[in-house]
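The structure's right below; bear with me while I get my questions together.
The other protein chains are all here in position, but one chain of the complex has been omitted.
Up next is chain A:
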Amino acid sequence: MLLSTHSQTVDDNYVLVASLDNVRNLSNILKAITFKDHAIFNATPNGLKVTVEDSKCLQANAFIQAEIFQEFTIKEDSVGFQINLTVLLDCLTIFGGSTVAGVTTALRMCYNGYGYPLTLFLEEGGVVTVCKINTQEPEEPIDFEFCSTNVTNKVILQSESLKEAFSELDMTSEVLQITMSPSQPYFRLSTFGNSGNAHYDYPKDSDMMELFQCSKTQTNRMSLLKPSTKALALSCKVSVRTDSRGFLSLQYLVRNDDGQICFVEYYCCPDEEAEEEY
């Protein structure tokens, strides 16, 4: 195999080796959380978790289980590093972003531990590209302390309907407001832009609504959540939950090229000006 010949010298000292027959099963899901340059990678025997944070109030996590990989070998309980995500994505898509029928790019990712670069071997049609990307000491991701026991409202929607709404959102609005309530309007997305206020209401018995469990009326405002729209575009289902502190959790169920399931999750702090009239 082309890739293993190249990576033999690296293999002896690796702490993490992961292989994919189709690199898109990694690159697509990483695109869904690329709103900042840096990402924290954490690998455990369960798989890979990639975290991106913005100003301590927005956090995105992508989970790719070990089973998704054709090979996933880890020599420690936990392996972590920080890396430039845009550089990583440019490397993962080195053979081009678009898909050609029947052509896939294979990936072998190797990491030798603290202080070493992340080494990628990518192969398409007999051509091999080797990338070495510098890594840094990983920062500790913020723990938003969102736990299921504290959940006040929970809604699971089919992504189709949300995608439509998001594509029509008034982008001149600085914030997106999500209202969840046991009574009318049940689930509402609102924007406040130059042309006025717009509301998208989803009745609790709509076809698109798979689950509706709301115990109290809560409103969350966040900056237009543009980062999460990439995750939405890839997903088939979304769960929206708020907890008693007003924190918001969005969980996206994503199916990759081979139909396997991965998760992307976004956590948002409540907006400081939540008290404002709307």
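Quick note on the criterion: contacts are C-beta pairs under 8 Å (C-beta built on N, C-alpha and C of every residue); 3 or more make two chains touch, one makes a residue touch a chain; residues count from 1.
Methods note: contacts and distances are computed from a predicted model.
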Pick from "Spermidine/spermine N1-acetyltransferase family member 2b", "serine C-palmitoyltransferase", "Checkpoint protein" or "Nuclear transcription factor Y subunit C-3" the UniProt protein name of the chain that isn't shown here.
"Checkpoint protein"
Of A:66, A:133, A:151 or A:165, which sits in contact with the chain we cannot see?
A:133
Based on the whole complex, identify which of A:15, A:66, A:87 or A:142 touches the chain you can't see.
A:87
By the contact definition given up top, give the residues of chain A that touch the hidden chain.
84, 86-87, 90-91, 93-96, 124-134
